[in-house]
Structure formats: C-alpha cells, structure tokens
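The complex is shown incomplete by one protein chain, all other protein chains being positioned as in the whole.
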Amino acid sequence: MDKPSGLITVDGFRQLLQDQHPFATRIGAEILDIGHGTASLRLPPDDAHTRLGGIISGPMLMALADLTLYAAVVGATGNAEAVTSSLSINFIRGAPPGGVVAQARILKTGRICSGEVHLYPDGNGQPVAHAISTWALPRS
Amino acid sequence: MDKPSGLITVDGFRQLLQDQHPFATRIGAEILDIGHGTASLRLPPDDAHTRLGGIISGPMLMALADLTLYAAVVGATGNAEAVTSSLSINFIRGAPPGGVVAQARILKTGRICSGEVHLYPDGNGQPVAHAISTWALPRS
Amino acid sequence: MDKPSGLITVDGFRQLLQDQHPFATRIGAEILDIGHGTASLRLPPDDAHTRLGGIISGPMLMALADLTLYAAVVGATGNAEAVTSSLSINFIRGAPPGGVVAQARILKTGRICSGEVHLYPDGNGQPVAHAISTWALPRS
Partner (left out) sequence: MDKPSGLITVDGFRQLLQDQHPFATRIGAEILDIGHGTASLRLPPDDAHTRLGGIISGPMLMALADLTLYAAVVGATGNAEAVTSSLSINFIRGAPPGGVVAQARILKTGRICSGEVHLYPDGNGQPVAHAISTWALPRS
C-alpha cells in the first residue's frame, strides 16, 4: 500500500525554498522525500560545515533539523506560512564529517503542529542528533 | 566594580573561530563582548538570513544563539573543546529584518555547563527568541 | 511605581486550583505572588519530595515550574484554560532538601504564550533549575 502523498512535491518544495526562503540556499540541503507529515533531507559533505574536532557543527545540524521539519509540516498541511514555535535538540554523538540525513515526522497537525526529527550520518549508523519541535500555523 | 573578565578575549575568540570553526565564517556574527560566563554577539543585517514573511529565519537565530553560548562557555572555562549537549529554543516573535543581538550567560560550569541566551532585534525591543542549553566539557 | 497587578489574585488562583485542578493539591505548593505575567510559588520542605541522594526529585521541580508558569500565564491573560504546549528544563545543580521557590515571567502573550521560570532553594542561593515553556490559549 502506498503511503499518503504529501501536500507538496519535492520539486514544489525546492521551488518554495528558492523563491521565498533566502536563508535556505546557504544551507544547501538536498530534498530526498516528502510525504504526508514525513520528510527526509540530506546535508551534503562540506568542510565548511565543520567545527573544532572535525565534526559537523551544531548550527548546521539544527538548520537541517528545522528545514526537514518544515518540509514535513508543509507536506502534512500544505501551509508554507508555518513557523517554528519551539525546538529542542539533543546532540547525541559527534557527527563525523560527511553527509547527514534527517528524517522528520509530524505527530500532530492543527493550529499547533508537533513533530520530531532524527539525524544520521550518511550511509546510516547511530543517530547523531534528535529533536522535537512545535510549529504554529497562521490564522487562515 | 568591574565584572570578572573572561578567560578568552574578543580577539582571541575571533581567532579561534577563524582557525578552528569553519562553519562560523558562514554565519558572520560580530563578537561584541565576552566576560566570565557572559557573551554578546550580533548577527548583522543580511537579506540572505530571511525566510518567507521577511523575518530572520529560525536556523540563523539558532546559529547565533549557539555561538553566543559557546563564547560564554569558553569565557567561563577557557575550554574551547566544549560541545553543545542540548539546546531548547522558543521563538517568541517574528524577528524583523535587520541585525539581531544575542546575550548569553552561564548559570553553572562543570563537567556539564548550563546557560541561557536571549535574542533581541538590534536597537533593542522585545526578545524574539530565548534558549536554554547544556554543554559538555571533554575529560581533561 | 507599582507593577501592574495580575488578572487573578493569589486567593483567586488558590481557589481555581482547589476547584478545578485536582492534581495540584498533591503538589501542595504555596502561592506567594501573582502579577501581570509574573508569579512566584514555593514548594514547602517535605521528605516525600526527595530522591536518591537526598535531593528534591526532578518531577517535583517540574511540577513546581509548570504550576508557577500557569499562575503567570493566568495572571497575564485571565485565561484559566491555558495549557502547556512545550516545556524544556535544565537541572543545574542538585536541589538540597528544604523548600524551593520558583519565579516565572511571561515574555509574550497571545494565541501562544512564551515564558521562563527559575527555581531557587528557599532562602535563595544559586538556581537549581531553569525552564522555558510555551502555552496555548484555547480559541475564544
């Protein structure tokens, strides 16, 4: 059985980022998949993402987490005006240099949406970070 | 009475970012002040920081928050190898385009450090975001 | 200059807890002060609040933090139907047996309210915990 498709396509979301979210081009994440309340994005390897110790920096991981949650929220609601209300992240292990894949899922949609995202080194392995987040949808 | 000076100077911290933290140059924050467990950084105005609605994006605010906490942790401990263990942020209001100033303070140092940071639009006003965070110091 | 008074009195809030919040009587916090977006509550000393090591348990501190934020939200909005949407807490130091005082302030009111609370051992000293939280107001 197919999982329900998202309310935005991968191409549509890429266009949305290009047209409306200038900051996103700096992060340079690849959009792998968007479903109805799920999304997967990938931060490609780049030495410019690292910090002391050669691991991927916290801000790059947080940016990836936030953007992946945004894709999942838009996939579930179709509402591009959603904004992060709160985000809590645990950094579990140092993220080795290389790509990072984030997998988000939304646990509740509504005026306030709630979701989570796990971040893995590319090619899998143990999670390097885990975040929960709430999102607010503007009054329509 | 002077407040106790930090264990790293503003110049020393700028050098540390340049030499050891490649990701930090992308963020481009100015270092305003570092004390013993306090720090203040400023994200200059840049259209590339914004998101839909013209407000400063969450990832840029989280990056500024994390970097300001890092400055305060190094100011309190002198330990540049500190890493973020957890960070929780509330986005309180849309951050208008323009500069953003972050003010961090450390509430506890030790194996695990604990701190908070408030973010304000440049020229002050009401806070746009507020974060708490724990940091781990490597075994020495 | 007097600070603006809260939209509920200390007596009114005590009555609200007694009438509508059965769980609150188990916690047994004293209501010290409620202003317009501020509140202070006190958890009296009780051996039944402790955990291994003789310190006050995390759940009792979280309960005190949540209840103090609730008082501050009701003080700012008059809306008793507010519910916690998210809460993030850092446990900073072991809380010695004895009373604990919590001081909350609301940074934003609206559909989503945002606030913070610091917890101190009775008679002051360094903070033992610090939390940030968002609250949702029901549609009116």
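Order of writing sets the chain letters: A, B and C. Residues in each chain are counted from 1.
The rule is simple: contacts are C-beta pairs under 8 Å (C-beta built on N, C-alpha and C of every residue); 3 or more make two chains touch, one makes a residue touch a chain.
Since the model is a prediction, treat every value here as computed from it, not as a measurement.
Undergrad: For the chain omitted from this view, which of the shown chains does it touch?
TA: A, B, C
Undergrad: Of C:P4, C:P44, C:G58 or C:G110, which sits in contact with the chain we cannot see?
TA: The single option touching the absent chain is C:G58.
Undergrad: In the full complex, which of A:S40, A:S57 or A:T134 touches the chain missing from this view?
TA: Answering carefully, the residue with contact to the hidden chain is A:T134.
Undergrad: Among B:L7, B:L32 or B:I112, exactly one should touch the missing chain; which is it?
TA: Touches the omitted chain: B:I112.
Undergrad: Residue-wise, where is chain A in contact with the chain that is not depicted?
TA: On the chain A side, contact with the omitted chain comes from 86, 88-90, 92-93, 107-108, 114, 116, 126-127, 130-134.
Undergrad: Go through chain C and note every residue touching the omitted chain.
TA: For chain C, the residues touching the absent chain are 16, 20-27, 47-53, 57-60, 62-63, 66-67, 80-81, 83-91, 94.
Undergrad: Using the document's contact rule, name the residues of chain B that touch the chain not shown here.
TA: Touching the chain left out of view, chain B contributes residues 85-86, 88, 111-112, 132, 134, 136, 139.
Definition applied: only the chains that are shown with their structure count from here on.
Undergrad: Just curious, how far off is chain C from chain B if you go by their C-alpha centres, in Å?
TA: 28
Undergrad: If you average the Cα atoms of chain A and of chain C to get two centres, how far apart are those centres in Å?
TA: Chain centroid spacing, chain A to chain C, equals 33 Å.
Undergrad: Mark out which residues of chain A touch at least two other chains, giving numbers and ranges.
TA: In chain A, the residues touching two or more other chains are 85-86, 88.
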